[in-house]
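Apart from one protein chain that is not included, each protein chain of the complex appears where it belongs.
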Amino acid sequence: MQELTQYLFSGITTGAIYAVIAVGLSMLYASTELINFAHGEFVMVGAMALVTLWVHLGLPLPVAILGAIALGCTIGLLFERFAIRTARSPQPIVLIIITVGASIFLRGLGMITWGKDPFGVPSFSSHDSIEILGAALVAQSFWIVGAAILLAGGIHFFLKQTLTGKAMVACAVNRKAAWLTGIPSETMAVLAFAISTGCGAVAGIFIAPITMSSYDMGTILGLKGFCAAMIGGIGSLWGAFAGGILLGVLESMGAGLISSGLKDAIAFILLLLILYIRPGGLFAAKEAKRF
Amino acid sequence: MAQNTKKLWIEHSLFLAVVLVAGLFLENAYYLQILTFIGINTLLALGLNMLMGYAGQVSLGHAAFYGIGAYTTAILSGTFGISPWLALVAATGAAVFIAFVVGLPTLKLSGYYLGMGTLGFGMIVNILFREWAPVTGGASGFVGIPPLAAGPVNFMSGRAYFFLVWGVVLAAILICRRILASRMGRALRSIHDGENASLAVGVNTHALKLQIFMFSAGLGAVAGFLYAHFVLFISPGSFGFMASVKMVTMVVIGGMASVWGALFGAALLTLLPEVLHGFAEYEMVVFGLILMGVMIFLPQGLTKGFMDLISKRRRRDHSRP
Partner (left out) sequence: MTKRAIALLTAAVLCLLPASGLMAKSVYKIGGIFSSTGRASFLGDPEKKTMEMMVEQINAAGGIDGVMLEAVIYDSEGDPGKAVSAVNKLLYKDKVLAIVGPSTTPTTLAIVNFVERAQVPLISCAAGVKITSPVKPWVFKTAQSDLLAVAAVYQHMKNQGIETIGVLTVSNSFGESGKHQLLNQAKDFGLEVVQAESFGAKDTDMTAQLTKIKSQGPDAIVCWGTNPGPAVVAKNAKQLKIDIPLYQSHGVASPKFIELAGDAAEGTILPTGKILVTDLLDDSDAQKNILQSYEADFKAKYNSNVSGFGGYAYDAMNLLAAALKGSGGDKTKIRDTLEATRNHTGVTGEFNFSAQDHNGLSPQAFVMVEIQNSTWKLIH
């Protein structure tokens, strides 16, 4: 019984990591209908920037966090401007490959900038483990869950309640119509990218104390983040959050109760199931394809 | 129509001639080997090209079929000592069957969803290769694949294998051309141009997409077979997400819906790492830039892209007084 509780809470920790990554991904889709396969690399940028700014340069934590987010946003802006907007033919297959190319490019840049070694980062608060109902958690887990909730809730509010957010969603639904009503669709796209990649960087910052940060940490995290976003329903912020937590818990349970070797397959099996049974995701509308 | 057929015959004969010249007169085993790898990659690109270029379906997990072909022959001929030629039949059959089972539900999706479905499938198969260690050798790979032999001919030398691979490539090109010229080919192109319209005229789009998916899986498995008996060692790392990406890149860069485009893309992507060796640390950065660059500026692929540029220039020159 005690093991089950541990699996559950460990699963929530890992799930929060997936959730915080999935939120940024879903947000971009909600505002641009684009799926960014390079999202995992922005997570890497956030984490590695934190390592440089906080650990190596010794800046105070809040400054380092802001700096890392700024770096993520800037790269996102450049990415949108030069890679996405200049694309001659924005079909899904072309955009997919552009973002895949971008992820390889960013990973290569990361390797040159930060080298190939992994780096550790101290926890934001205490190092000791906390006991809850017989399961042991580290304090950083709470930071991550908190970040995930704040991001999901914050962006959800932004997209649903603020004028800018609603304008962004309008561009995603029908670009021409939005433009006709006076919404500057190009600015909206830039903004959407900046926010999404900034979220990715935030994810990297908060998970760095738990994971070991290296230039290639983004690939598998990005893929799992996708699966989480799809499971929850791509485009839905709370869906991304829920999808992430669910995936983490199921992975942990799977590792504990069935087999740790096949744990990685759980994410992709769930992805396939969701695509076949309910492509809109668990928490979104039932429509299957928007293309 | 006769003019078209004549043109095709000339193309294929020229292709055969170049292959023969290269195979017979190239002395350096290194170049023969590179060309052999280009041949294997061309098979992969051809199959995927039929699926992506003509049937319009994106597949981000195609390395799974490449791996299924390689592992099936490795296990059957390596562990069980079955003749590799029989293993080839089994490998192709396995891939085609799995493509049928997976394609049935997956090809009903479209756009991003199809891409993700194939990606998920590819990852699951890769994990299976890695975890089913007693059968596949696990992460350390499969050692002890026997080399090929057919009667007196021993396919160990670079030259013999070169001819084997390119012979298969020529056969594959002819088969693809046959399909495209047939009724099936026309139906395929109609799906690519507008699925709803072709549905409206009674084309069974789902069945057609499934058949092409199975065909491309079969070609991938043959490529896997050839790879396994060439290197005599395989490991899961060669059949993962990056391999699938590389395959898609070959098709897209070479030019979708173009048989020679598949060859060009395969050649380019096989040669690129050799050329980039000098860049060492910068190889990933350069590869990513090239990928992005081609997709941003020449999304119809390099072959068609250059053609368009040249014809645009020609038109401009002609319109000037």
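Here the chain labels run A and B in written order, and each chain numbers its own residues starting at 1.
We take it that a residue touches a chain if its C-beta (ideal position, glycine included) is under 8 Å from a C-beta of that chain, and two chains touch if they have at least 3 such contacts.
Given the structure is predicted, the values throughout are model-derived calculations rather than measurements.
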item	value
Among A:Q6, A:T99 or A:S236, residue touching the chain not depicted	A:Q6
Residue, one of B:G93, B:G194 or B:P273, that touches the chain absent here	B:P273
Option from A:V169, A:I220 or A:L282 whose C-beta touches the chain left out	A:I220
Missing-chain contacts mapped onto subunit A	3, 6-7, 10-11, 13-14, 17, 111, 116-120, 122, 127, 129, 136-138, 207, 210-212, 214, 216-217, 219-221, 252-253, 255-256, 260-261, 263-264
Absent chain, residues of subunit B that touch it	11, 14-15, 18-19, 21-22, 25-31, 33-35, 37, 130-131, 133, 138-141, 143, 156, 231-235, 237-238, 258, 260, 263-264, 267, 273-274, 277, 280-281, 283-284, 303, 306-307, 310
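The criterion applied here is as follows: only the chains that are shown with their structure count from here on.
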item	value
Distance between the centres, which are taken as Cα means, of subunit B and subunit A, whole angstrom	32
Of subunit B, residues touching subunit A in the complex	52, 58, 60, 105-106, 109-113, 115-117, 119-121, 123-124, 127-128, 131, 241, 245, 248-249, 252, 281-292, 295-300
Touching residues on subunit A, where the partner in the complex is subunit B	35, 83, 86-89, 91-94, 96-98, 100-109, 111-112, 219, 223, 226-227, 230, 261-262, 264-265, 268-269, 271-272, 275-276, 279, 288-291
